[in-house]
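Note that this complex is displayed minus one protein chain, with the remaining chains in position.
Chains: A and B, in written order; residue numbering restarts at 1 for each.
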Amino acid sequence: MSCSRRTLLKNSVKGAIAASLPLSAFRFLSPAELKAAIGDDKVRWGFLVDTTKCVGCGFCVKGCKKENEIPYDAAVTRTWVERYVITKDGKTHADSPMGARDGFTKTQFRHEEEIDPIDISKAFFVPKLCNQCETPACVQVCPVGATYQTKDGVVLIDRKWCIGCGYCVMACPYGVRFFHPKYKVADKCNFCYHRISKGMKTACVEACPFEARQIGNLKNPDDPVTQIIMNERVAVLKDEYGTKPQVFYIGLDHTVK
Amino acid sequence: MVDHAMIAHGAEWTIKHGFVYPNEFIYWGMTIVMYPYMTGLVAGAFVLSSLYHVFGQKDLKDIAKFALVFSLALLPVAMMPLMLHLQQPLRGIEVMFTPHFTSAIAAFGMVFTTYSIIVLSEIWFVYREYFVEQTVALKGSNKTGDQVKRVIYNILTLGAYDIGEKAIAKDHKAVAVLAAIGIPVACFLHGYAGFIFGSVKANALWMSPLMPVIFIMSAVVSGIALCMLTYIIIMEWKKFRAVLKKGLGDESVTVIAGVEMDVMKKTSKYLLGFLVAAIILELLDIIFRGYTQMKSWDILREVMFQEDFTKIFILQYGLGNLVPFILLMLPKLTIRRLFVSLCLILFGVFMMRWNVVVGGQAFSLSFSGFMHYDLPMIPHNLETYREGLFGALTVAATPFVIFWLISKIVPSMKAV
Partner (left out) sequence: MKNHVLRPLWVAIAFIALVLVARYFLVPRDFGVQGDSFTFNYHRASNVQEWKDFPVSYRGSDVCVECHEEKGEQLASSPHGIIQCENCHGPGKDHPETEDPAKITIDRNRALCIRCHAELHYTDANRANIPGINPNEHNVESECVECHDSHTADFS
């Protein structure tokens, strides 16, 4: 007698919890709604960075900030350029002052000792931006569904839904996410989704005078970006995290952090 | 003139050394240290109470009631650091509305609600008889205070007025069932908090399958320690009042002291057990990292043994674990020595949370730079209050305020 009452109590509690699961979480839209909402599924955006061409002018960073209304003087940016100088003693010096918003105009790194050009074995610049990963860790950890991946591979953030917990910022291995100082929600590079959806290039690709940055459709075999990625030697950043980044690099050195 | 609204979140209290990515700041500061600390106390207090109700540890009977009510006082406080942390606190309810279950934080809504239901239900069953008795006792009174209280007690009975033997027996059985269900839920409540960190593959310090277990063990330690500490303080206060009333040599003073020591001696055995478990797991984690020497080892070693050496080895392991361990192991335990141990243990568990949360952000994703957390001491705006010392103090003080309020309706200390 007492056994069944206890079981009833236990099961009722379990049932109540199960019933509270938001069933609409698993609602699927109709195919037509889906296509209208997401767009062409024959497109998967990919990016190509040629570090042999980058001169560190920072026009990409400036352009990105102005195009995407990221407060110019705030120390956060959707894209940035890193400078690497490897000296003959094997040391790697790296910096990115204000994300290279004003370019690189000083030979000095932060407040360290000046490097004598004779001691340099190699030096280069590495632009970075959101990798729009295929299996993004940032999307996985969002507790409320405020960040997501579109059908064409871009990871977007819903500014009206984000609660600002910062879990996505902690989960990104590449450090591309931050809190928008004005909107107080998470923010990051979105491949200028408003531009590429209109057939334009991203602000950084357009700004770069040296064609160090290119954007393309990885599902189109005739796309010049896709052809380079398929036929030439390219690398990605930090693939050990399993996020499957879709920004590919030409000339990526082993010293790049 | 700097527009404060345009300062990147975290920039105000982050000092960078070496090469740090532009968007990296200490995003998870004091509030995120407080959050697992408070949920740990909640879980620990509940486990302590359940040890009596489920495993029949008769020696824990007195403290069990107290621990249960204190666990309830701690419950809303567990929410506070999160509300202080969120950039959009009013949207916090979305975790209940659109939980993305692939995220450990989404579990929060469900687990927290379940746990709250269990704790509230268990307290109801424990105190139902008392509620009914109070509605009878306050019946004749004309004082407004008493009349208000009578209404409250009436509501709290939920209409179940039968306090016959059979009904009370049902209550006791329900308590045992809830306490039993509650233990895994309390473990889950805090285990998932450990999972929040342990599952972040991007963070070299946090990523570990041991993290949920370490968090649970140290949570139980902190919960038991806090209950014991509060119990001692209250008993000492009772003793003091008895001394004032009846004089030092009076029998009632000796009785209070005797009860206190007895309960404490028995509870401290459990405390010691969990403390040892927590220490073993944490050392295991460090040993493994030092042995396997993954890519992150160089920077982690520098953070652990140089930047944060004092915080980790002197404050957390030394003062927070080793010293209380020795103090508890020495023979002829006194209330004074116990009090010191408990304070140190609570401090040690706090440092553990600090060293995990802030320690995990002490090094850059580049593995070539460091970030120092400059805790905002005196707040000069809302941000520096929320994520600073005063926000933490507000959170720390609140459970005691709530406990005092609850005690007016639900008394949990044995009247001596």
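Following the convention adopted for this analysis, a contact is a pair of C-beta atoms (placed from the backbone, for glycine too) under 8 Å apart; a residue touches a chain by one contact, two chains touch by 3 or more.
A quick note: this is a predicted structure, and the numbers were derived from the prediction, not measured.
> Which residue among A:99, A:145 or A:216 touches the omitted chain?
Final answer for the missing-chain contact: A:145.
> Which residue from B:79, B:167, B:180 or B:277 sits in contact with the chain not drawn here?
Reading the full complex, the residue touching the unseen chain is B:167.
> Using the definition of touch stated at the top, determine which of B:65, B:85, B:100 or B:238 touches the missing chain.
Result: among the candidates, B:100 touches the missing chain.
> So that we can see where the missing chain sits, which residues of chain B does it touch?
These residues of chain B touch the chain that is not shown: 93, 96-98, 100-102, 113, 117, 120-121, 124-125, 128, 158-160, 162, 167, 170-171, 174.
> Just checking the interface: what residues of chain A touch the absent partner chain?
Missing-chain contacts on chain A: residues 5, 8-9, 12-13, 16, 19-20, 22, 24-29, 33-34, 37-39, 52-59, 62-63, 66-68, 85, 102-107, 117, 120, 122-125, 135-136, 139-140, 145-151, 156, 158, 160-161, 190, 193-195, 197-198, 200, 203, 206-207, 209-210, 212.
The rule is short, and it goes like this: only the chains that are shown with their structure count from here on.
> I'd like to verify one number: the distance from the centre of chain A to the centre of chain B, where each centre is the average of its C-alpha atoms, in whole angstrom.
Once rounded, the distance between the two centres reads 37 Å.
> Using the touch rule from the top, collect the residues of chain B that touch chain A in their complex.
Residues 3, 5-11, 19, 21-25, 27-28, 82, 85-89, 91-92, 94-95, 97-106, 108, 110, 113-114, 117, 173-174, 177, 181, 196, 199-203, 364-368 of chain B touch chain A in their complex.
> Which residues of chain A touch chain B once you look at their complex with the stated criterion?
Contacts found on chain A: 2, 6, 9-10, 13, 17, 20, 22, 25, 71, 73-77, 80, 92, 94-96, 98-99, 137, 140-146, 161-167, 169-179, 181-182, 184-185, 241-242, 257.
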